[in-house]
Every structure is written in C-alpha cells, then in structure tokens.
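Okay, so here's the structure we're looking at.
The complex appears here minus one protein chain, its other protein chains still in place.
Labels run A, B, C and D following the written order; every chain starts at residue 1.
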Amino acid sequence: MATKNTSTADQALIPLDYKPSKMRIERITEETSDTKTFRLNFCDADEAQRFEFRAGQFGLYSVFGAGEATFCIASSPTRKEYIECSVKRMGKVTAELHQCNEGDIIGFRGPYGNSFPMEQMEGKNLLFIGGGIGLAPLRSLIWNCLDLREQFAEMTILYGARTEADLVYKEELKTWQQMQDVRTAYTVDPGGETPEWKGEVGFVPQILEKMKPSPKNTIVITCGPPIMIKFVLVSLTGLDFSLESAYTTLENRMKCGVGKCGRCNVGNQYVCKDGPVFRCSDLQNLPQEF
Amino acid sequence: MSEEKQNQSEKSQWQPRIVAFLCNWCSYAGADLAGMSRRGYPAAIKVIRVPCSGKVDPMFVLKSFERGADMVLVSGCHPGDCHYTSGNYHARRKLLAFRELLDFFGIDQRRFKISWVSAAEGAKWSSLVKEITAEAQALGPFKTFATMLQGEPS
Amino acid sequence: MTEETIKLTIDNQEVEAEAGQTILDAAKTLGIEIPTLCYHPAVPSAGACRICVVEITAGARGALVPACAYPVQEGLGIQSNSERVRQSRKMTLQLLLARSPGAKIIREMAKEYGCEELRLERKDDDCIMCGLCVRVCQQIIGTAAVCFAGRGPDREVSTPYKLLSDVCIGCGACAFVCPTEAIDPAEFCSNPLEKIANEFNCGLDNRTPVHIPFPQAVPNKPVIDRENCIRFQTGGCGACQSVCPAEAIDYDMEDKTVQEDVGAIIVATGYKLFDTEVFEEYGYGRYPDVVTSLEFERMVSASGPTDGQLYRPSDGKEPKTIVFLQCIGSRREKGGVPYCSKICCMYTAKHTILYKHKVHDGQAFVFYMDVRSGGKNYEQFVRRVLTEKMATYLRGRVSKVFPRNGQLVVRGADTLSGGQVEITADMVVLAPAIQPSPGVQDLAQKLRIGYDQHGFLLEAHPKLRPVETNTAGVFLAGACHSPQDIPDCVAQASAAASKALGLVSHKQLTREPTIGVVNELSCNGCFECENVCAYGAIEHKELRDREGDLTATLAHINEGLCQGCGACAVTCRSKSIEVQGYRDDQMFAAINAISR
Amino acid sequence: MSANGTITQTLREAAAQVLSEEKVGVVIGYGRDDGQEFSTPVFLRKAEEVKRLVFDDLCFGNLAVYLPRPEIRKMGKTGIVVKGCDLRAVNVLLRENVIKREDVLLIGVRCGGVGQPQLPKCSVCELHDPGGCDVVVGEAIEQQEVKAEQRYTEAGKIEAKPAEHRWEFWQKQLSKCIRCYACRQVCPLCYCKRCIIEKSTPQWVQTSPHLRGNLAWNVTRALHLTGRCVGCGECERVCPMDIPLGAINQKMAKVVDERFGFRSGFSAQEEAPFTTFSTEDSEEGIL
Partner (left out) sequence: MGEQKLYQASANWLKSAVDALCAAGIEVLAPTQSESGKVDLARVTSSEQVIQSYPNTAFPLKRLFLPMSEVLLEYEKGEEGDVELGPKSAPAKELVILGCRPCDAAALEMLDKVFQWDYSDVPYQEKRDRTTVVSLACSEPSPECFCTSVGGSPQGSEQSDVLVFGGANSAALMQINTAKGEKFIERLADTVTPAPEGTKLPEPTELEQKFDPQKVKGWLDENFESNFWVENSLGCLGCGTCSYLCPTCHCFDIVDEASWNRGQRRRNWDCCSFALFTLHASGHNPRPDQAARYRQRLMHKFKVFPERFGRVACVGCGRCLKNCAVGQNLLADLADIESR
C-alpha cells in the first residue's frame, strides 16, 4: 500500500477553527425504532452554495450542549439542495439528536475523509452489499450512481438487517426494487421475518453465495457491521472476487475528523484522512485495530 | 447612593435559587399539603421530586451548585417512616458525610440543608422554606461555584 | 376398628347402639329422656343417685338398673318410664327432698313425680351426696381436692380435714357439674381464681376463660383465653374438653403464624378512646359513677352486662339525673387532641334518647362545645332530641366533677347564659376523643404507609385517592384513617374492597414502571447494591461464555420485587443502575433546568 | 537493610516454592534495578525468575491494584506480595466480590515501614504483621499502640484552618489537577469497569481540567472511597501534580470512624458504612 507522505509545505492549508456551520433540520424520518434520518439545510445561503462533497465522505454533526459525533453523509452529492444523515441512537450525542425536532438548529463540520472511487467504478458492474445502518454511506453512493446511471454497467444491491423492523430506507428499498435496471436482494436474519416478508431469509454472506454474482468487471462496495464484512469478504473470495476491487468503510472513533485528535488510526492509516473508504485488500494488510 | 446601600438594595432585589430534592412520599406530599391547605411559601425554591431521599446522589447536590443553586435542600421522611423502610437512613449517612467533605474543602455547609418533613407537615414545610429562604437571602449569592471557572488553567 | 352394633328395644322402640354405651346413651339417640342427677356426660358414671333407674323387661333378669351405668346388651328390652320405675324414682326423690329441700332441681323433680313432704328428719343441705363433684375433681381434673368425709349422717363432701385446700386449683368444675349448685370452691380454695373482666362490656361484668368474645363475633365460637385458663396455667382442669360434644377442644393446638400471600391489604384497625383518666377534674377512675360513653353504650345494650337495665355502678340504683360531657380530649390543644372526633355529638344525642327510654322520669344534661351534626338527617336527629326535651343542652366546659352526699356534682360554665352551673347528678358520662388504635405506627411502618402526627393513617391523596395508600395494594377503611361513624366506615370499606378487588381481579398485575435496571456492561458485580436493597430485589446473574464457563456474576434486578426507591442506584459507584422514570439523565436535565 | 535482606531471601524462597509447586500461575511482587528510586511491580511466572524479587523499604506500591485485572486473572491463581497496609486493600476487594479468596495466594511480609524517611502512614501502621495470609515472611514486629488521634493528623492539619483558608488552599491544589486519572488507576479500589467519569449520559463529572471539573472529580472520588479507602497513600504518591489527596481520604476515613465506628480493610467480612446504617446515627444538622 502506498503511504502518502503528507508534506505541509507544498499544499494550501485549510484553516480549521472547529466552528461548525449552522444547519436547520428540515425533515426527520423515522427509519427504525432507533434510527432516524435527518435532512439538513445550511442556515447560511453562501455556505450552502459553497458546499460540495463526494459519496463516502463524512461530517461531524453537533448538538449544542451534547457534543459532536461523526456520521457519513447519506444523501447523494448529486442532490445539492440538502444533506442527509441517518443516525442510530447509541450514546450522548445521538440520543440528543433523536430528541431534536424539525426546525431545530444543529452544527455541521465537513465534509471530511476520502470517498468511494467513482473514477474506477465507471463502466463497471457495481455490487453493493450493505448491512443494517451500514446502508447509510452506500445510499449516498447508490443514488449518486443512479443519477449517473449510464456511466455504469449492471447494478446489484444486496441488503440485510437483523429483522424486518431493522431495515432502513424502506421506501427507497421499494423504489430500487421496482427499477428495471437494478437487481436487488433484501434479507433478514433467520427469525427476523414476519409472515408478510417476501424477501430472503438468511445472513448476508449466505445470500451472496446464493446469488453468485459474477466477479467479472465488478466492483464491490460493502458497508455494515464488522462481523458481516468479515464473512462477506470470505464469501467474495470464495466467489473468485479480488479484494483489490472491493471497498468498504471503517468507523473508528474520532473527535476532530482531520487527523489531529489521534485516536482513529489503524496502524499508520488515519481513518479520518486516509479513510473512511478503504480497499479491502489494503485492509487485510493493516493491523487488526478496527 | 452609597455603595453599601446599593449593595443592600441589590441584595434585597436578588432572589436566591434554592433547589430542593423532595422524596415523593413524605416531603413532596408535605409540600403538596402546604399548597392544598393554602399555606404560602417563598417561590425561590425549585422542587425536584425523587422517589426517596435515599435516591439523592451527592452528585445531584454538586451539580445543582454547579448550575447556580445558592442553596440545596434534601428532604425526606422522618427516620423510621421511609416509604422504602430505610432509604432515609442511607441518605442520612451519605449526605451528612458529604456535607462534612464539603466543609473540609471549605465550601459553606450552610448552603446544603437536610430536613425531614412528613406528608402531614404542610405547616413545617412552609415555615422551613421561609426560614431557609431567609437564610439564603442573608447569605447572598453563592460565589464559590459561580467564580470557579475564572481560575481556569491555560 | 370393627364396631359391634347391638340391637335393643327401649320403650318398645328398636335402637342400635355400640358396645360399651349405656342405656342412657341409647335412650338419648331415640330422644327418650331419662332424668339424671349424678350423671354428667364428661364424668364416669357411678349410678349413685338412682334417679335414672329403668326396668329391664327382656333379655336379662328383670330388674331396675341405673341407665347411666348399665351397658347395652343384645336383645335387651327396656322400659324407661314404667310404673315400677316411677315408683322407684319417687322414693329416691323423697329421700333427697328430705335431705336437700332447698335444691331447686330436686324441688322441681319432686313436684313432677308427685312427692309429698316427708316425715323424715329434714336436713338443710343442698348437697345430695351424688358425688359428681368428687368424681369430676378426682377423675377429670385429677386434683382430688374434695372427697366424702364422715360416715352415716355426717357424711359430707369436703376437703380433707375440712381445711382450706391448697390442692384446689379453683377451677370450678365441681360447681359446674353440681346438679344442685351446692358447692362453691371459693369457700375452700386457698388461692381462688380472679374474676375475669369482660372486655367487651368494658369490664362491667365477668366472663370465663373459655368464652365467645362478643355476641356478634365472627365466627361465633368460643375461644380459650390462655392467660386465664387453668389447663394452660397448671395443666389441670380440662373440663371444657371433656364436656365438648363436638370434641372441638384441643389443648395441644399451638398458636400458628399464618403466612398468606395476598394481593391486597385493607387496613381497618379502627380506633381507641382517649384515656380519660388524664383529666383528673372529671374524676374518671375515682368515682365509679363517672363512666365513658362506651361503658354507657354497654350498660344500655340489651346484650350488655345488665341485659339493658340501667343501674349506676356504685349502688345499682337507677340514675335519675345524668350528665353527658362531650369533647373529652377532643378539640383541645393542651393535653388532648386538636381535632374534632366527629362522632361524639351524634352518639351523645343517641344516648340521651336511649336514656329516656330506660328512665322515663330521668333528667339528662349535655355539656357541649358545638353540636356538629353534619350528615344525612343528622341535624334532624339532634333537633328531635332538643324539641322533644330529651335532654338539656348546655354550651360550655365542665371544670370539675366531685362527689357530694353519694351523688356527683358537675360544675361547669354555661356560656350561653353566661353563668356557672352546678348539676347534682347520679351519673356522668364522658365522651372521649377518638384516637388511632395502639401500635398502628408499627403496622404502618411494616406496611410502609404513612401516618399523620396523631397516628391516623394517610391516604395517597385526600381528594383523588382517599382509600389508597402510597404503597400499592394497601388500602384504608374506617376509623384508622380518621374519626368516622359507621356509615362513613362502611362507605370507605366498600370503596377499599372494590379497589382491592379491582387489583386482584386481573390475571396480570400492572405495576409502577419505576424500577431499577442494571447496565450489565458496566456492572462490577460488587453487590454493594444488594446490601442496601430493602426488598431483596437484587439477584446474582451469572454470565457464561459459549463453553458455559462462568465469566462474570453481575447484579440483576427482580422487577417484581423492586420498588424503585433508588438506594442501589446511589450506592453503585459506577452508576450501573438506573431507576426508570428517575434515570440519571432525567435527573440531570431537571437539575440543568434550574439554570434556566 | 540487613533485615530487609533476609526478607528478600525468604520471600524469594516462598515465591519459588509456590511457583514450582504450581500453586499459582503468577506471583506479583516488587523488583528493583540499581538506581531506581522505588521498587516496581514484577510479574513472575517461573521459579527461576524469583531472583528479580526484592523487598526493601522502597516498596511503596500497593500491588493489590493488579488483582482485578483480566490479564492477570487469565494467568491463573495469583500469588501476591502484600504488606499489612496492602492486605487491607485485599480485604476490601474480597468483601466487594472483586476477587475470591481461593483465587489468590497471599504472601504477607512483616513490614516495619517503607520510605526514606519513613512514610507517615507507616509510623501509625496497625498491621505490621499481616494476618490471614497463606505465607508470611519476615521477623515478628512489635506492634505499637496507635491512638485514634494519631491516625488523622494530615486531615487534622487542614481542618484546623478556617473555612475560607481551606477553600483557598484547595482551590490552589485542585486547580493543578491535569485529570490524568493516575490517582484512580493506581487505586486498588478504583476497579470500576466504567468509572463514573466515563459515563457520558449524563456527564455528572465534567472531564475538563478546570477547577469546577477538578473539584467534582476529587469530591466524587473521595465519596466513592469513603469507608473503602485503606489509606495506602498510592494516589497521593503518583499524582504528578502533588495534590495532597491523602488528606482528603483521611478526612473521610475520620468521618466514618467517628460517625459510624468503622475502619476499612481490617476484615473481609465487614459491611461498608454506606451499605448499611444504624437507626442511631446522628441526626445533628438535620432540620
């Protein structure tokens, strides 16, 4: 893996004073019992104008009084009117965020981190494999790709959650299912289904093996709980995929988002700067610190 | 107006903030009774209901001071009368020891009161609140916590 | 045991009897009455008085035999009232009448058998020498305090050497069985039993150790008062057992602590009366004719000690003047209670009416502070007393009651006329304040319910939850809550009962959601929480890994037991316990809000 | 040093024996390289390693802090070198179910005191001879009688100041705290999996090292150790900012001693003062 030896001299530095931009919550969608999607608008029109990001990037969202937390930007960069993030209630900030109402003002810093390799993906078959809330970063990319549909070959979405109730973006899952040029497979863990469930039942790697996607000319992007990723990679290898063309994201704890607070590194890789998107083959060479 | 006089008039306009943690069964009911029997007591007191005086963590008291309380009161059932049999006995131990610790640090003990008020003692509640409000008024704003951030490290 | 049945005929009726039974027993089953004197079912028969003789007419040698002692035999034919029998009884009675003309039962029997006065030398002794007392004392009580002494005409029942007996335990069994009421152990017992005051009648009369507590008792069955029962005190007596036909008495029964799991508790421990003796000026306890309203209530009760006759205690004369004093202790900040006892006005008015019923020419006076007659028709009731001149009502306090010439002088103020009044009365009735039953505080602490400074139990809310307490499942009814009369008690009791039923009629109990929850990720398993939990709600939960090996033992809160007091939450240093509804973040937010 | 020399020798023998007999998986003791200012913990797994073991008057540390550690427990039954004062901490750990008696092998040393000059705690030590250990090394030491007033001299000095001076004093001391939590980490009784400081919902104790946060932190820790602190003095020793933490703990020890007649760590069975109560406790100061 090529390690960038970042030099400070020859690059224009971006001043960072940790002051977030103010954003207004425009809409809150309840995805599951513990996950909500927030649609946000910059309060300042200039900031809105200037703001740009790429799929896969993340930001630091803050509830004033509770603190900052990291979430990926779950909306597509092609839809510039707003940004969205989907948040699972886990701790202090996320709980406070869940308490917020539409119209409330929160803070946002970003975008930070690298992004999915859009350039490499052009003309390729795309296989998205998501688990649980891990669909959030994929969603940004999926819409991004759907908005530029002609640039890519086949698109396949495999998504699973523990139970039916844990599936996020239920409306969009339907939309994708109905699209002619997208292949979808949704699954829940055994026991997580209701009698009405029409999708698959089984763990994501099992369904993947059942689907037998062709590794040819395919790029895989997978996001989800670490344990799922681990077995997805095993299955992919079994299906003759090269991990060189598989990407995932990491979610190590971070405070600054810009490589200074010193906690997100995996070996010499800083998840906030070198990630959060990593090539799976690279990850296998990193120390298991994630 | 002389400075002293001005101070005095400021003091008299100033209203202390007293945070009271009242157990649900005795003191809260006692305060309720005071209200129901139309016994007035000063509004300086901000009541937070807890199941039992034994549920009052010293953290609550400390945090109240941090948040600007000029006085904190914890009130529960009389010994032997605890709705939960022994909560107030535990509270008595812990809170009195805590008060000694505050004192050891030089933090004015008079700012932290403990009382027993039963559900039938509406009158006691009302006179107690009058008394401690007057005391808080006389003591003036509690500066210890208010000024604490000024000595921030650099 | 194979029971041998024996067939015989009595007065031409066939009867089946068991071996070992007597003719008397067999006759009883047929409803044939054979007179007896020296017989008592609990005492071995002696056939001594021969009043129970019957004639054998078949199956054996024809003879007159004592029915109480003669065993049944197969094929026996008996005549219980033949001429021969009647003659024999007449003879016997005549002798007895001569010996004990004063004995009621003998006189009655003699009359029945048509005996005349005898020429025999009259002896004036009620004792008929049947020996039943001797037998009961020897064979039942096992004491042998009395025996026959002397011979011939000097024969009598007595203690050995006619001395005071210190063997006699004073049980009174002899007196109990004596057909002629001729014996009284008090005459020879060196340590006679004390009389037992009848509590129900306020000690106005006495009762036996085995007694039915009061006429309406439920269940209406006797109880043995062990403190006073000889059987329990000395191991003797046992009379009640031997006489109880239902064989219901078992001295070996132990008091049992009965443990019941219940879903609801209704506290209805009622009241006691204020101790009137503390007010010396009224003379209660010193002058027998000063009584409490409750004592008066018993005196005029038809089921009371005097069968409803009103006598004054000192000399049994009918009281012609009576004074009722209200508010004894009530509404009295000093020495009494500050509250109004609520029921006294009404029952005093009732008492004046009752008094007038008993003593038509009597005069009643009532000293009162106010007449409080709130309640349906209550005011009309009081009006009736006043308009029908049942009593003279004097508004004011009495300062002193003192004796003068065998009567009581009541000195008080009449605030309406503004003068001092003195009434000379035969009896004074005090209406003491109502107080909660003794020991109610202990009970309240056990039940974890509140009480006020007077000891009256506290409702959860005076308006919205008047029969509930702060402890779920515990309800209040009656005077334990506040002074109240029967209609109020009944209303409250009905309400409490329906609340309790409402609670237990569900399959599942809804409980307060405020209970503790342990965070297993941070619990250290130190179990300091366990030590402070008053309900034993903290359990040890064992965590095991996949191999089943114990990895940790952590605290777990039993949600059924937890009451949500939060003692554990404060004790837990790592803040691993949260009480739902009073979670730390909620408390934190509440505290935060003061800096608003 | 001669007396200590013999202790070291017998200690090594004792450790070698329990290790070679496989009675324990590890022995925690003290070791010291030349020039080191104090003896540091060593963890011995094999009998051959016992030459690293020493006992001398630079053995300040309270090794009981390692007993709850998962890494240590994984090694099997733990042999541990304890001075009398350290044993008190072990007793508290036993009482609080942190360790089980059968999982530790206590190698007690009869310690006459550590420090050059001797630490104040040692001059009022009441446990020169640690009772109830599995192995005891060292010569018997005569136990001096310690009077109640000798126990709390450090706290007493501060108590003697007027309230305003006390506050000035502590303000100065507590402002120094850098929130390194060394005091907590070294304390054998601060074994919480998640310290209150690490609970963020809500954050009772502010983590910022400003006076307010520092006061809350030190007050909280003092309360959490009330009736538990065994006065080993480790927290004060390791505080890089030289904050007199011992005095705070001593004050609370005094409070529980005087109020509830309780002194911590003398037995593994006792109830801690805050987990029990007496109906006779003082009501003084309650309205």
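Following the convention adopted for this analysis, a residue touches a chain if its C-beta (ideal position, glycine included) is under 8 Å from a C-beta of that chain, and two chains touch if they have at least 3 such contacts.
Quick caveat, the model's predicted, so the values are computed rather than measured.
Screening D:Arg12, D:Arg95 or D:His210 for touch with the missing chain picks out D:His210. On the side of subunit A, touch with the chain left out of the figure occurs at residues 3, 5-6, 8, 11, 13-20, 22, 62, 64-68, 90-91, 94, 103-105, 107, 226, 251-253, 255-256, 258-268, 273, 287, 289-290. For subunit C, the residues touching the chain absent from view are 521, 592-596. Seen from subunit D, the chain kept out of the figure touches residues 35-36, 38-43, 61, 65-66, 70-72, 178-182, 184-186, 194, 198, 203, 206-210, 213, 234, 237-238, 240, 242.
As a working rule, only the chains that are shown with their structure count from here on.
Looking at A-D and B-D side by side, the one with more C-beta contacts is B-D.
For the pair subunit B and subunit D, the distance between mean C-alpha positions equals 35 Å.
Chain centres here are Cα means. That of subunit A falls 82 Å from that of subunit C.
For the pair subunit C and subunit D, the distance between C-alpha centroids works out to 65 Å.
Touching two or more other chains at once are residues 196, 201-202, 204, 274 of subunit D.
For subunit C, residues touching at least two other chains, in rising order: 532, 571, 585, 587-588.
Partner subunit D is touched in their complex by these residues of subunit C: 521-528, 531-532, 553, 571, 573-576, 584-585, 587-589.
Chain contact summary for the complex, subunit B toward subunit C: residues 17, 19, 24-26, 29, 36, 46, 48, 50-52, 54-57, 60, 63-64, 67-69, 77, 80-87, 90, 94, 118-121. By the touch rule above, subunit B contacts subunit D in their complex via residues 58-59, 62-63, 66, 79-80, 86, 89-90, 92-94, 96-109, 113-116, 128, 131-132, 144-145, 148-149, 151-153.
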